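Structure, as structure tokens:
What you see is the complex with one protein chain gone and the rest in place.
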Amino acid sequence: MMPVTMDRNLVRETIARRVAAQLRDGDFVNLGIGLPTLVPGYLPAGVDVILESENGIVGAGPDPGAGDAREARAGTGQAAGARYVVNAGGQPAACRAGGAFIDSVTSFGLIRGGHMDATVLGALQVDQEGNLANWIIPGRMVPGMGGAMDLVVGARKVIVAMEHTQRGRPKILKRCTLPLTATGCVDLIVTELGVLAVTGGTLVLKEINPACTVDEVLAATGAEVVVADPLGNMLAPAPAPAPAPASAPAMETGYRSAR
Amino acid sequence: MMPVTMDRNLVRETIARRVAAQLRDGDFVNLGIGLPTLVPGYLPAGVDVILESENGIVGAGPDPGAGDAREARAGTGQAAGARYVVNAGGQPAACRAGGAFIDSVTSFGLIRGGHMDATVLGALQVDQEGNLANWIIPGRMVPGMGGAMDLVVGARKVIVAMEHTQRGRPKILKRCTLPLTATGCVDLIVTELGVLAVTGGTLVLKEINPACTVDEVLAATGAEVVVADPLGNMLAPAPAPAPAPASAPAMETGYRSAR
Amino acid sequence: MGKVIELDKAVSTIASGATVMVGGFMGCGNPHTLVDALVATGTTGLTLICNDASFPGYGVAKLVEARRLRRLIASHIGLNPAVAEQMNAGDLEVELIPQGTLAERIRCAGAGLGGVLTPAGVGTPVAEGKRTVEVGGRWYLLEEPLRADVALINGHRIDPNGNVWYRGTTRNFNPVMATAADLVIAEADLVVAIGDIPPEDVVTPGVLVDLVVRGRAS
Partner (left out) sequence: MGKVIELDKAVSTIASGATVMVGGFMGCGNPHTLVDALVATGTTGLTLICNDASFPGYGVAKLVEARRLRRLIASHIGLNPAVAEQMNAGDLEVELIPQGTLAERIRCAGAGLGGVLTPAGVGTPVAEGKRTVEVGGRWYLLEEPLRADVALINGHRIDPNGNVWYRGTTRNFNPVMATAADLVIAEADLVVAIGDIPPEDVVTPGVLVDLVVRGRAS
């Protein structure tokens, strides 16, 4: 049922690159573990975002590498990890200059309070109502929801970044069958085959990967989908909406109101 | 109806001294404005308490006096005030070594959360149910409750420190007639005439000022009062309960559980 | 300089009739430069959310005295006689809120919470018209979020990203107010360089602050 044969790395790159094009300079963003962490590597020139790690970093950066700030994880067989700074996956990370370390209460205040421009995360299932399932497969996988339930109700824009199908079976459905992470929370779905927007309980295919046909996308999708006309090319998306630079006086650009 | 004639300063000193005897070394205490602020001056030797100012000091101390830390209140006719550190009355203050500055959310978390050993505050009326009225006289005085409503529901012990009567009329009543600050919150009432405990909806006169008689106290009180036997001398109170020093290992003294 | 803009541009964002939160406690931690500039614009019909009305002639008291307020939401108004005067004359609407409840209601708005259950005010006039909820055998008031169009805060050291470090007791309501308004304008006693505030010591992360102005001390 997989309509196109794509190398796994190309699949991931295609998704990450398209998500990156969605972000605006200065956006405050939380990236889930896995595929979403690739997004910063594909940000267009001139676009920089402020990353949150929900464990307590505003302005997270990559692992600074071995150095004074790192110590071995005493008593474990693991590779040395950063003792003082890790990301939400528990991996060594850093705080960029001009960032801040915060506690979990403050972090989730930022997350739930509408202060985050976008969250990008993976999914097990998404449906045409914008419902999301990404934290449990009863009887098989019970990792816990971590911060996902807060992120998807709190961020201004929820972007699902995932492979279009799972072992050939659709992950985009009429109705999720797995326990939900939240209802009606998803705004945009980015896969290697296309970009779908959730609009008032309907899925709209806005862009397609020119490597495949509309019929192929629809066949790989278990939901009712409206195809946009004109249909965009996800490999050459229209530019993201103009950024609202933080330094712009509000009376000139109109300030963005929190949701 | 005032049973004894006492100099106003002696009245205030008598009350403040008796309240001070109630506090234990290391207690974390909030003192209301006015008479309660005199309490630290009468702490017994060897007893030191940690004062909170609800505007944001843990470990508040007195005004450090004129100096680098002070600036004039620009544009006002008032005496110069501390620009950066004030107490809950808006007056110049200090943070003692080993203290902390906190924000209002944290401050009231400490107050409501049962972390404060005692709060000492004045009252317009108190009644035999332990109800307190101290923030409004409708049509005459509407200063606002400030932090009083939080303090009296949150502190482990609520001590009312006030003159026994107001222009000869009782302030300790069967039932408060003014709008309440909180219901059933008062533990102890200290006046210049005696010390009354609120115990299960009953007022018990535990100590008396030897300058007056029991009948005089009862005549100045508008509530039903049980007189303790033996009746203590408020000018020579029994020692306060043994302190639970912060450094004591919990298994030796039993740690104090929060309410 | 990142988010740093001119004072007059900053206050011109505030429209007559707006709801404005101002940090501070009895004037300490009021953004004095912003308040003075706001008085100077002539903007009127404002709703002010502030812990108190300060002392006469000091900080937010000037907004009362210049009659720029239609409504005041505070925990304490007793040390500024102009409030009682205007209230009694019917010129100023006043809503009194317990100080801890004021802090929590603002926090709810900033943290995406629908409300909070507090024991403060149960059995008092504060409870009138509010839902009460029992949890674990104790009764609480359900207090709802309180949000503003604009928050004006004061920080001691602020960097161009908007990260704020507060000095002494000027902190009070400033950090929580920075979370609960559509536009947050921060007055810096000192504008410092990126990195001058260690990330551990940032109290208000810059992502919460939209605009920074230089205060008198700058």
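Labels for the chains are A, B and C, by order of writing; each one numbers its residues from 1.
One rule holds in what follows: contacts are C-beta pairs under 8 Å (C-beta built on N, C-alpha and C of every residue); 3 or more make two chains touch, one makes a residue touch a chain.
Because the structure is predicted, anything quoted here is derived from the model rather than measured.
S.K.: Any idea which chains on screen the missing one touches?
M.R.: A, B, C
S.K.: Where the complex has a chain not shown, which of A:I15, A:I159, A:L180 or A:C212 is the residue touching it?
M.R.: Spelled out, the listed residue whose C-beta touches the missing chain is A:L180.
S.K.: Pick from A:I57, A:I159, A:L173 or A:L205: which residue touches the chain that isn't shown?
M.R.: Spelled out, the listed residue whose C-beta touches the missing chain is A:I57.
S.K.: Which parts of subunit B are in contact with the chain that was left out?
M.R.: 28, 50, 58-59, 95, 97-102, 106, 108-115, 153-154, 246-247, 249-251, 255-258
S.K.: Take the complete complex as the reference. Which residues in subunit C touch the chain that isn't displayed?
M.R.: 104, 108, 112-119, 131, 133, 135-136, 138, 140, 142, 144-145, 165-168, 171, 200-201
S.K.: Which positions on subunit A touch the chain that was left off?
M.R.: Subunit A touches the missing chain through residues 53-57, 73-78, 81-90, 93, 95, 101-105, 107-108, 111-112, 136, 141-150, 153-154, 179-183.
The definition used in the following text is that only the chains that are shown with their structure count from here on.
S.K.: When you take the mean of every protein CA atom shown, which chain's own CA mean is nearest to it?
M.R.: Most central by this criterion: C.
S.K.: Of all chains present, which has the mean Cα position farthest from that of subunit B?
M.R.: A
S.K.: Rounded to the nearest whole Å, what is the centre-to-centre distance of subunit A and subunit C, using the mean of the C-alpha atoms as each centre?
M.R.: About 34 Å, centre to centre.
S.K.: Report the inter-centroid distance (CA atoms only) between subunit A and subunit B in whole Å.
M.R.: Roughly 54 Å, centre to centre.
S.K.: Do you know which subunit C residues sit against two or more other chains?
M.R.: Those would be 107.
S.K.: If you look at subunit A, which of its residues touch at least two other chains?
M.R.: none
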